[in-house]
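Following this message is one structure expressed as C-alpha cells.
Only one protein chain is missing from this complex, and each of the others stays in its spot.
This part shows subunit A:
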Amino acid sequence: MAALGARRLLRPGRRWFSETLPGGPSPAASPLYPPVVASLTAKSKAAKSRRLQRFNQRVHAAATVEEKLRLYGKLQRPKYTVYPQTFALNADRWYRSFTKTVFVPGMPPRAAAAKPPAAAAGTTPEGGRAPEPGAEAPGAAEAPEVAKTVEPAAGAAPYLDMGELRSLACDALLQESFYQKKKRPFLYRDQDHTPGPFLTQLVSTLAALLSGRNPLLAASSLDLYPEVNYYWHHGEETVVHGHRKGRVDPVRFQIDDNPHLQIRVPKQLPEVVPLESDLGDVPVIDHKPSKLPLFKKQYENKVFIGSKVADPCCYGHTQFHLLPDKLKRERFIKERLEDQIEVVYRSNGIASLFAWTAAQAMYQGFWSEADVTRPFVSQAVVTDGKYFAFFCYQLNTLALTAETIKNNPRKNICWGTDSKPLYDVVEDGNVKGFNDEVLLQLVHFLLNRPKEL
C-alpha cells in the first residue's frame, strides 16, 4: 500500500509536528487547498483541454493585434496548403466545406437595385449625343470626340456615361494588345504579356475616374501583386504516423494567395444580408482533404491582408485575379472538362475572398474563439483577360474549429456569377462585340461604398 510505505519512509530522522496554532482557526473565507484542476503536462484529455484553455486565455489577453496574430500562429505543424487557383475537379465544393460557405449564384440584391438607374440614364443621354459609336467598334480615333461626360447634376442619381467608360476600356485593351509593340510572349507566360497589363491599366484608370463619384475610392490604396495569407483550423483528424501517432489534432489549412491587383479602403463595405441569415447549405464531404488532392507542408503560419496592421486602409474593397496559362479555357475544352471551367472561377473567388475577409477580421482582433460581431464584406473579379466572373463574399463567422463549430449556426455567404466575355475579338484597331453589362458590373463593384458616404 502506498500510504503505509510513505509513512515508513517519513519516520526515520523526521520530526513530525502538528501545526495547529492556539490563536484561533484560519479565516473561513479562503479555501484550504488551491483549486483542483487537471494537470498541465499529463497525457490525458483533461490536461489537453486545460492546455487549450490556457492558450485561449493567452490569446484573448494579448495586448496588441500583432501579438495576437503571433500567438495564434506560433505552433507550426504540417498543414494543408489550399491553392485558390487550382485544376482540381470540383474544387469549389471542397473549398465551400472547408470554409463553411454557402454559394448563391447571381449577384446580391443591392447590386441589382442599383443597376436600373444607370441603365435608364445610359440610354437618355446617349440618345441626345449625335453618332452613337455603336457599342461594338469605338475605334481609337473616334473615341475622344464622342466621350464627353454628360452629367446634368451630380445629385441623387448621377448618370454613368457608358460611352466614356467604354472608350477607356477599349483604349486600354487596344494599347496592350495592338498598339504597343512588344516582343513575343515568353513560353507559357501569355497572361503576363497582354491580359495582365490590360487589367492593371483598366482598373487603375477606371478607379481614378470613378473616384469622383465614390469618396471611398479617393482614400483607397491600390496594391499590385500583393500577398494575402490566412491560416485556420477546421475539423479534426487523428495523426497517422510519427511520434505523435494516435493523437487527435485539428486539421490545419493555409491559403497563400497572390492576386493581380487589390484595392484596400479605410472604411468597411456595408453588409449585404444580416449576420445570422441562412441562404443555403454547406456541402459536407466525408473524405480527408488530401483526396482533393491537397498536400501538407509545414512552414510559417501567416495571416496577412496585403499590408501590416498599422496601415489605416485595413478593410478590403475589391480584388482582381488573373488566371494563369495552366488554367485556360482551351485546355479544359481539349480535355473534355467543360463544366470545370466555371469551377475554376468559383474556387478562386471563394478561397481568395475567404482568406482576405478572414484576415481582415483577424486584423480587427476577432478570431475563432472571439467570433466576428459584424459581417466583413469584400468583392473580387476573376478573369483570364477576356472572360470576367464577379464575386461578393460576406464573412459571418470565423469559428470553424471543431469545438466552436458545434453551436455555431452562422454560415459565410458567397455570391458569384458565371464568366462572361468582355469583348469578342480585337482586330485591326477595333474591339468587336464589346459587352456593356460586364463593364457595368465592374463599375458597380468599384462604386460600392458604405451608406454614409
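Assume a contact is a pair of C-beta atoms (placed from the backbone, for glycine too) under 8 Å apart; a residue touches a chain by one contact, two chains touch by 3 or more; residues count from 1.
Just so we're on the same page, contacts and distances are computed from a predicted model.
**Student:** UniProt names the one chain left off this complex as which of "Presenilin", "Large ribosomal subunit protein mL37", "Protein transport protein Sec24B isoform X2" or "General transcription and DNA repair factor IIH helicase subunit XPD"?
**Tutor:** UniProt lists the chain that is not shown as "Large ribosomal subunit protein mL37".
**Student:** From the list A:L52, A:L89, A:A208 or A:V425, which touches the chain that is not on show?
**Tutor:** Within the whole complex, the residue contacting the unshown chain is A:A208.
**Student:** Based on the whole complex, identify which of A:P109, A:G280, A:P293 or A:P312 touches the chain you can't see.
**Tutor:** A:P312
**Student:** Touching the hidden chain in the complete assembly: which of A:N56, A:N90, A:Q175 or A:S277 does that?
**Tutor:** That would be A:Q175, which touches the missing chain.
**Student:** Determine which one of A:Y72, A:Y95 or A:F304 touches the chain that has been left out.
**Tutor:** If we include the chain that is not displayed, A:F304 is the one touching it.
**Student:** Determine and list the subunit A residues touching the chain excluded from the picture.
**Tutor:** 140-141, 143-144, 149, 168, 171-172, 175, 178-182, 197, 201, 204-205, 207-213, 217-219, 221-224, 226-227, 229, 302, 304, 307-308, 310-313, 429
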